[in-house]
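Note that this complex is displayed minus one protein chain, with the remaining chains in position.
By written order: A and B. Residues from 1 in each chain.
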Amino acid sequence: VNDWNQRAADALQRVRQRRVLVHSITNYVVMNSTANALLASGASPVMAHAQEEVEEMAALAGAVVLNIGTLQPSWVRAMQLAGAAANRRGIPVILDPVGAGATRYRTDTARMLATDLDIAVVRGNASETLSLAGLDATTKGVDAAHDVEEASRVAIDLAHRLETVVAITGEVDLVTDGSTVLRVRAGHTLMGYVTGTGCTATVLTAAFAAVEPDFVAAAAGALAYFGIAGERAASRSPSPGSFRVALDDLLYEMTPDDLVHEARIHEVTR
Amino acid sequence: VNDWNQRAADALQRVRQRRVLVHSITNYVVMNSTANALLASGASPVMAHAQEEVEEMAALAGAVVLNIGTLQPSWVRAMQLAGAAANRRGIPVILDPVGAGATRYRTDTARMLATDLDIAVVRGNASETLSLAGLDATTKGVDAAHDVEEASRVAIDLAHRLETVVAITGEVDLVTDGSTVLRVRAGHTLMGYVTGTGCTATVLTAAFAAVEPDFVAAAAGALAYFGIAGERAASRSPSPGSFRVALDDLLYEMTPDDLVHEARIHEVTR
Partner (left out) sequence: VNDWNQRAADALQRVRQRRVLVHSITNYVVMNSTANALLASGASPVMAHAQEEVEEMAALAGAVVLNIGTLQPSWVRAMQLAGAAANRRGIPVILDPVGAGATRYRTDTARMLATDLDIAVVRGNASETLSLAGLDATTKGVDAAHDVEEASRVAIDLAHRLETVVAITGEVDLVTDGSTVLRVRAGHTLMGYVTGTGCTATVLTAAFAAVEPDFVAAAAGALAYFGIAGERAASRSPSPGSFRVALDDLLYEMTPDDLVHEARIHEVTR
């Protein structure tokens, strides 16, 4: 058995046993859908963004998600407070730099958070990750303009520089801490027809990171879990409305054993 | 026929006939799902949170919902204004103290609103209600750590003290104004795998309270209605994605007659 698959399965089991609490400061568009994905997966979501309470809430969580999809200054300040509170307690912080590269404000905010905080995992698409690395990326909204392959070298450099795990999702997902490089083959094109699937990958990564201290294994496991759910959902539903519904059904139905047998997580020999 | 069941059925019918307008100042996570639940039930939702308009909007409504799930100071101020405007006109105000007990800010805000305003019904889980009563409750996110049974005595005291109806949802729901105590047996564990089902119970309570001046009957009726929808939805869909869809279908399909025959609302002899 592939050891990475086994670790993914173990992490999923622990997420469910502990009903891991994930505190998200995230964008308005995906609050409902990511909360439902976490619940379907067996985790427990909480949203809180007021500066009056984010530090206290972050301290209760198993992991903290910072997602800049509909950012504004007061929320960014809350992200800094929550992230720092989590850092002080060793609670993993996951950053989703939604739309970095599209506007200067997003790029600058993503870089500031990535630099000032101790980020466990950055989860983005290729364009967003390139922007974070200071490269000239052309983002069209929240879509990925760059190929994951092209971004591989950049991801390794970025992971080294920020001392973080970088997880780039695309046709094939890439996860690296700068030394180990994993490829995760999973997912379906229909996921691109549902809003916030990237953000869902991020919150699931957070749930896994709460119970798996090797964040490379955690991110790869979460992406495999979500990708397989997407594949199975597509075989149930060929259109995005019912596909979206099936996706949550499958996050709920999938067992750790399924992950052992079906995950396609592979280490890249460099 | 159980008189409480009959009153629940009558209330549902009036909600639909009058297409009751429910004005919610609520959390971002559930805005879409609670609006859809109200529409499926035959009511009419509106959301407005700007201090520039909440008093005017509240005055148009049949009931006002104050839900602190993603609170921040400007929204709390809007809740005070909307609540006071509703109080001046005798429009029932329903409070959902989401996450009270989890952070000091939530606990303090929930208590402030419950004290300063004339609240028709407080709808929460056991932990949140205990926190509101000033008892030491350990809330894990928005989950219920306390059993409804344990909270019964506290609810009666709280209802007396605040001169409100307290509705605690859990495996068995409890509704009391401090004198009458009702138990509502309804619901399904899958409801815990969908975000905002508690918040949906709250908006349905608001819709019923708009047409049933006995708020004990209104709250029990709404909880029975929602719980039965949950049971039926679970028999259609064993997983949370499709369960969520079926839940709205059943709120729409259920008739007042179904409530007469299936509601399990019972008065507790004390």
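A few remarks follow.
Note that in this section a contact is a pair of C-beta atoms (placed from the backbone, for glycine too) under 8 Å apart; a residue touches a chain by one contact, two chains touch by 3 or more.
Predicted model, so just to flag it, every value in this text is computed and none were measured.
Interface note for the absent chain: among B:A86, B:A133, B:A210 or B:A246, the touching residue is B:A246.
When the missing chain is restored to the complex, the residue among A:Q72, A:T115, A:S179 or A:S235 that touches it is A:Q72.
Touching the omitted chain from subunit A are residues 27-30, 32-33, 69-73, 99, 102-106, 140-143, 192-196, 237, 239-242, 244-245. For subunit B, the list of residues touching the undisplayed chain reads 19, 21, 28, 31-32, 35-36, 39-40, 44-50, 52-53, 56-57, 60, 74, 244-250, 252-253.
Going forward, only the chains that are shown with their structure count from here on.
Here the spacing of subunit A and subunit B, counted between their Cα centres, is 33 Å.
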